[in-house]
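Notes for the one structure printed next.
Left out: one protein chain. Kept in place: all the others.
Order of writing sets the labels: A and B. Residues in every chain begin at 1.
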Amino acid sequence: MTSGEIHALLTERLGDAVSLVDSVEYAHGTAKRAVSALTVELPRERLHDAVAALCDATSPHVTVISGDDRDASLILNYHFNVGWGEHGREVVLTLRVTLPKDDLSIPTLTDLIPGALTTEREGHEFYGIEFVGIPDDRNLFLPEGTTIHPWRRDEAATKLVEPTVKRLVKWETRDGQ
Amino acid sequence: MALPRSFKRALWVFHIATGSCNGCDIEIVAALTPRYDTERFGIMLTGTPRHADVLLVTGPVTRPMRSRLQRIYEQTPDPKAVVVVGGCGSTGGVFYESYNIVGPIDEVVPVAAYVPGCPPRPEAIIDGVVKAVAALEAAGVSR
Partner (left out) sequence: MDNKRINLDLETNASATTYTVPIGPVHPALKEPIRFTFELDGERIVGVDIKPGFAHRGIEYMGMRRNLIQTLYLSERICGICSISHPLALTQAVENAAGIEVPPRAQYIRTIIGELERVHSHLLWAGVGAHELGFDTLLHLTWNVREKVMDLLEQLTGNRVDYAIPIYGGVRRDIPEEKLHLAYEALDYYKGLLQNMLDAYLHDKSVEMRTKGVGALSYEQAVSLAAVGPTARASGVKKDVRQDWPYFAFADMQIEAITPEAFGRTPTGDVYDMIIVRLLEVRQSIEIIERCLEVLPSGELMSIPKVPALLAALKNAEGEGIGRHEAPRGEVFHYIRLEAGIEEPITWKVRAPTYGNLMSWVPKFLGDEVADVPIIAASIDPCMCCMDRAHFVERSGDRTTRLKSELVRLSREKTRRICG
């Protein structure tokens, strides 16, 4: 499937809830052959439908969920690979949802793709997100009983460690602050 | 207490990784293989700390591994020597200021020899083990 076909599939299923963020191509080698990546934004309630549409059409592979803490909200990027198995035709698809900080919950994808359990457990312990319906929400990498969420930027615990950027060159704008 | 003569004939080594990246661990195993072949000196990897003379420790100590490292150290009978392999065990290396890292290995157990490098070569590791045992002999007491 190409980026255009994936976008069409999602638009057909979800209408104008889907908004295109970015469709890029990266060129490699002396032949400058291109590979594609597509990023699409959705409201959180429609994510499950979108992934169900993908599972009906093909076998998406869920890579990981990355997050971005933006003060009042938390952006989640669900990274998938769609269309593996054919030479150079795979697309890296990112589905972006925004969660408000006071209600960090989203339905689980493990009923569609059981392999998503690892990355959802990680998201639960590192960001404090509740994946509704997840079969197992114990901590995966952090010791049991840990209360901090290390990848958030607002938790007091993450401020315990001061930033340690070694500056090779003095930057006026930053150091002047 | 003088070291028993068996120390010169055979040295049994137990390896523990406290959260390392495996680079040093692979070089330790490479030291056993025919290119470097420590078994001709009688140095052998053993499966339990209770039979070990030397503890080879790698990795920056992560929080969950700290208590395990202490327990392994206590389970190893005297005379023993701890050899730290790698830069992250010696000083922390590239891993500093993380919420899950306790510190270099000498914050947790006393160390006889450090083998710096990221990772050190197998020859350096063998040299470190030999130096640790020589230090034990010179001290004449168990560590």
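Following the convention adopted for this analysis, a residue touches a chain if its C-beta (ideal position, glycine included) is under 8 Å from a C-beta of that chain, and two chains touch if they have at least 3 such contacts.
Note that the structure is predicted; figures quoted are calculated from it, not measured.
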{"item": "Neighbouring displayed chains - absent chain, whole complex", "value": "A, B"}
{"item": "Residue in contact with the excluded chain [from B:60, B:79 or B:128]", "value": "B:60"}
{"item": "Touch residues of subunit A, complete complex, unshown partner", "value": "22, 24, 26-33, 35, 37, 39, 55-56, 59, 61-64, 66-68, 77, 79, 81, 83-90, 92, 94, 111-119, 122, 135-136, 139-143, 150-151, 158, 161, 163-169, 171, 173-174"}
{"item": "Residue ranges of subunit B at the interface with the undisplayed chain", "value": "14-27, 29-30, 33-35, 45-48, 59-60, 62, 64-65, 68, 72, 88, 93-101, 118-119, 121"}
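Heads up, the rule we're going with is that only the chains that are shown with their structure count from here on.
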{"item": "Touching residues on subunit A, where the partner in the complex is subunit B", "value": "142-143, 148, 150, 157-158, 160-162, 164"}
{"item": "Parts of subunit B lying in touch with subunit A, wherever the complex brings them together", "value": "63-64, 96-100"}
